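With one protein chain removed, the remaining protein chains of the complex are shown where they sit.
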């Protein structure tokens, strides 16, 4: 089968033929139809320091995808051949105390498809049946293909109730843009998007942001205070990963409010914990992956009910063979989310 | 001043002149502009058994209202003369353990305006400053006037998160109709209204209900099961108070789901606790009043942000002097919510 | 192997030889050492109406047990041969929305060992590996054997925080007695046991109850009010299943308090929902089974740390062959919990 592969320990990726994977008894084989390119894929493409420490080539990339079940192992009971599915790409142990108490998203034995094992930028991928989520007809293929990053946004925004609240989103990459839409759909009273790139702010507006703040032009902490009668935002979703973004996220949050950190800073960050966290009585939550499987069911319900349209974020569709165009568009900032069509 | 008064221990109400109330040091005098008629007012009008045990005439009726602050006591710091306000009509002790831990809505020393002390169907009402909620310009007078019953709906629906969930509302009186709108605005994926009266169902549809179920024509438990792939509704708001409504509410809720009881049954109700509550692992919550003051702030935020339009529920506007027309319209089922204009 | 069997559709049980069960690939074979007799086993013994509708003989009884893993299927990775284990006796589907969101205890496809399939009153039992909980050395065999009913008590008491609170337990069968101990160990400030049988109250005292109330002698609602400055108990655990017990449980709970219903009434119960639930703003929770697997981990931690000694509840130990003595002791009220030793 055709797949996008990291052939060896050096920059670059290539589309080549690889053997179709074996099928364990408790797994299904999926004919992939659509897949999303993630920032992680760019790191692996460039073979950066993180990749060098984590990735063992040759490896099929890709962890955001959807497709159709074409074969199932003998122990699988919850899906049928022909089902349209997306899947959680974090394969967890299932029996540690974290997995057994609803915290599988931070299982210490997690293996991620497209990172720690072969992924979904391929004609076929094999997944444990536990990881599948069936997709209702009302949800388009390309929307189901990005359930992984969309799930990051749902996990972040719905960590705790946002109905009637003011939600600030700091950093409008694809997940930040999704977060704007989720907050709007979940009943936020006011959604404030903070992002330096004008075209991203424009997408944020289409996703439902009430206020657009360019931190190069306006102090975002002041902007949020003005918008909230001086209190600050009830909820802040930090999606930039930049030290300045993180510090402003803590400062723009109201006392006793909730800051959810998803963006990953490269290095340690200096934080005024006394002034910006402790004296404010903040709740800070580290967001990784998606709650298994609460987030998936929420996401499916929102999209199937039409509460949220993620189309504005999907700026590029490309056949798999032209993946490098997608990478270039992401790097230039021209693209938000790029969806690959697997032929 | 003119007021709607229960003159003595017998059926009937009349508009008459009464003295303006005294102003305690920690209270404000409000010039009332709009007030809503509640089912409770009808009980008092008819002097039913409950009224006979609770009401001590002469009494000025009315607990749903808004107006303008015209005078404040010397200890009041949080409002200004000229402020538009609505107010919580439950006056609580403020120092018992319930009041001190966020449960003032069930303070055992509660005194309700228009029931236990003079109320707001009058040109002026005096309220403790703690009970006021300032009303932003974006919220119309007649909407602010019904914050009391609207708050019942907010309290019920937002008792716990409804985003992405299926919410059933059993009984579409004014509070049930408000609840449909709140659930829709708070991101419910599907809202199912159960109500025998066709014109109420029509209002429910305008408030955002996806499914309209007439329990005289269709089994509402079956209807909800069909709408939910057999699981049942995630959240059920019981607003009818009828034994049949309550039993169906428990049955239409999914396992481990949440049933919120607001409608007041007249007598004890036979409930299959083993089959309908315990084996299902249900969460049942008794809803009284509004959370003080979380509910008020949520309500103000939703309405100021335009997330929710309650106009379809306000079917009648009448000058105070014509209150009996309003009572008749409510009793005939013609009216949902009647708003009085205080001249 | 030897087992306690329901041979046919009529009263009685017998110890006989049955074949050892087959071992699925994802399951383990356990050499049973200790098992507890449950009230459910008595229903099946007597072949009551419920049993006639649910049980399909021949059936090996028993769902409370512990033992040692003696064989594991090829797909099992989380336990080793030789491990001491107890196990959740509810075998659930694992892939419905309830199972996938932490509500497996109310999975609609639940199959219970000793009820819907062969159980643990036998030399060997086969269990899905997912259902096992390893038992640390610090926990005695006979304590691990009753993790099923002890887990009911933990699920009930730890449904929500009890630290510093007043907890009333209505009905002191084995689960009620366990609940007294769990509440005490979890930091309840005051534990009130309500139970008519004097010897049960005595065990309740040994489990840590501060107040012992015989509802035949004193009004338990009044007793709780007196003990709580008039407020009522913060948390009430209803373990009796009797209509009078349930009504008193609702009445003895303070406003905005939490009533947890575990005892199963035989028939529908008349409840004053307006006065005892709605106007009080109560939270009522139906308790079934154990949270999978939060409850198991809590229970293991409490017992391994020595926070709770359940010995006073284990009144009888008998070899499996003498199970009828245990049944008689339970029926006479002489026994609280009877533990069988499997030879």
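Order of writing sets the chain letters: A, B and C. Residues in each chain are counted from 1.
We take it that a residue touches a chain if its C-beta (ideal position, glycine included) is under 8 Å from a C-beta of that chain, and two chains touch if they have at least 3 such contacts.
All values derive from a computational prediction rather than experimental measurement.
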Missing-chain contact, candidates A:14, A:272 or A:334, resolves to A:272
Cross-chain touch to the chain not pictured, restricted to C:158, C:172 or C:207, is C:158
Of the candidates A:282, A:310 or A:335, the residue in contact with the absent chain is A:282
By the document's definition of touch, the residue of B:11, B:94, B:319 or B:333 touching the omitted chain is B:94
In the full complex, chain C touches the hidden chain through residues 158, 161-165, 185-187, 189-190, 297-299, 301-302, 304-305, 307
Listed in rising order, the chain B residues that touch the chain left out are 25-26, 75, 77-78, 93-95, 97, 100-102, 129-130, 292-294, 296-297
Per the touch rule stated above, chain A touches the missing chain via residues 97-98, 103, 105-108, 231, 241, 246, 254-256, 261-262, 264-266, 268-274, 277-288
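In this text, only the chains that are shown with their structure count from here on.
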Busiest interface, judged by C-beta pairs in contact, is B-C
Here the gap between chain B and chain C, centre to centre from mean Cα coordinates and rounded to Å, is 41
Multi-chain touching residues of chain C, meaning two or more other chains, are 97
